[in-house]
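First, the structure itself, so that you have it in front of you.
A single protein chain has been omitted; all remaining protein chains appear in their positions.
Right after this comes chain A.
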Amino acid sequence: DGVAVLPAPQNISVQSTNMKHVLTWSPVMVPEEIVYYSVEYQGEYESLYMSHIWIPSNWCSPTTGLECDITDDITATVPYNLRVRATLGSQTSAWSTLKHPFNRNSTTLIPPGMEVTKDGFHLVIKLEDLGPQFEFFVAYWRREPGAKEHVKVVRPGGIPMHLETMEPGATYCVKARTFVKAIGRYSAFSQAECVKVQGESLPL
């Protein structure tokens, strides 16, 4: 096993948005040399019952980059320990461990992207495809005093979805938010988007 002479990577942190989790660290600088990094993780189970067990990350053992997509490693809603070390030839650094375990329930959920269109008199929405873990709550209403708000659950995203058959001359508005069942959390609602239908509004 290589002697630990390389400095260990510093400034380890996780950025997590919409259930995509990326581990980042600062470079270990060795002039005119390529330094490799290895990432390992252990879930709460391992840390409780098998603390000697660390599992190589799926994508980054090794890597020359300064970040690692650990989304496929974090597969349960429990705290995960993460660590990184540097390697150069036979030289290996000590492990640097993330200060606080990461739990995916802390991910930042941002409102979904959406396209609201008219297909003749049909109100159609196409939501951003965020992957199988996401459901979408779509609220839509006719813009008039006292209008009732309707809600539809859409799963998955990425496919145009018919919401309503609209009346001529009326304006309809739509907003959406995401729900991730695995962590039991919602995003905020998106900005509302409105469309106006051609033609004369029908006499009451």
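As a working rule, a residue touches a chain if its C-beta (ideal position, glycine included) is under 8 Å from a C-beta of that chain, and two chains touch if they have at least 3 such contacts; residues count from 1.
The rule is simple: contacts and distances are computed from a predicted model.
Peer 1: The complex has one chain missing from view, so what does its UniProt entry call it, picking from "ER membrane protein complex subunit 1", "Interleukin family protein", "Checkpoint protein" or "Translation initiation factor eIF2B subunit beta"?
Peer 2: So, among "ER membrane protein complex subunit 1", "Interleukin family protein", "Checkpoint protein" or "Translation initiation factor eIF2B subunit beta", the name matching the hidden chain's UniProt entry is "Interleukin family protein".
Peer 1: Taking the full complex into account, find the residue in A:Ser13, A:Thr63, A:Gln91 or A:Gln133 that is in contact with the omitted chain.
Peer 2: With A:Ser13, A:Thr63, A:Gln91 or A:Gln133 as choices, the missing chain is touched by A:Gln133.
Peer 1: Using the touch definition up top, pick the residue from A:Pro56, A:Gly113 or A:Gly199 that touches the left-out chain.
Peer 2: A:Pro56
Peer 1: With the missing chain put back, one of A:Gln15, A:Ser51, A:Thr64 or A:Thr77 would touch it. Which one?
Peer 2: A:Thr77
Peer 1: With the missing chain put back, which residues of chain A would touch it? List them for me.
Peer 2: Interface residues of chain A facing the absent chain: 42-46, 48-50, 53, 55-56, 58, 73, 75-78, 132-133, 181-184.
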